[in-house]
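Okay, here's the structure, questions in a sec.
One protein chain omitted, others in place.
For subunit A:
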Amino acid sequence: MKLLTLNFLTCAIKTCKSSPASFPLHPRDAELEVVEADLNLAFLKNILPRLMWDELRVIASELGLPALPETPPSKADLSIPSPTAPAPATTLQLDPEAIDAPENPPVVESDVEEETPSQTAVDLHRILLETCITEGKLVCGNCGHEYAVKEGVANFLLPGHLV
């Protein structure tokens, strides 16, 4: 299970829902595996406001991962600035066909997709989406209930008396 998933999970026990300590769940005795995945830079930039950063830092430190910075990175921290600003104006004027094709304006926006992820982005991607808990437990900080993770699947089913 991916660490980013923990951003959306809480203790399944009803009476824990109102307690802030039931989030995040704390990994214990966790075995980790890195599973490489494509880096989606647009996603990383946009997810920043949804991340519970302090909680994520706690999880990373509990897992013995390299410490995350105290404050979340900014969008700008995630990409390497493009080396040259596009300056197509002159070429445009020299290209007679461009005048007849106003519906094909010079490509300016597409460089958004070609941005290069920074080391910060690579590290964040590694923590959120490539570092997986394969075996271990997730423990509620409020009631202490332990949820088992086996073969990467977390089990949140409760014994009858807790439902």
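Throughout what follows, contacts are C-beta pairs under 8 Å (C-beta built on N, C-alpha and C of every residue); 3 or more make two chains touch, one makes a residue touch a chain; residues count from 1.
Please note the rule applied: contacts and distances are computed from a predicted model.
Peer 1: Absent chain per UniProt: "NADH dehydrogenase [ubiquinone] iron-sulfur protein 4, mitochondrial", "Non-structural maintenance of chromosomes element 1 homolog", "Ribonuclease P 21 subunit" or "N(5)-glutamine methyltransferas-like protein MTQ2"?
Peer 2: Choosing among "NADH dehydrogenase [ubiquinone] iron-sulfur protein 4, mitochondrial", "Non-structural maintenance of chromosomes element 1 homolog", "Ribonuclease P 21 subunit" or "N(5)-glutamine methyltransferas-like protein MTQ2", the correct UniProt name is "N(5)-glutamine methyltransferas-like protein MTQ2".
Peer 1: For the full complex, which residue in A:Thr5, A:Ser61 or A:Ser82 touches the chain that was left out?
Peer 2: Per the contact definition at the top, the residue touching the missing chain is A:Thr5.
Peer 1: Kindly note down the residues of subunit A that lie in touch with the hidden chain.
Peer 2: Interface with the chain not displayed, on the subunit A side: 1-2, 4-5, 7-12, 14, 17, 23, 38, 40, 42-43, 46-47, 49-50, 129, 147, 151-158, 160, 163.
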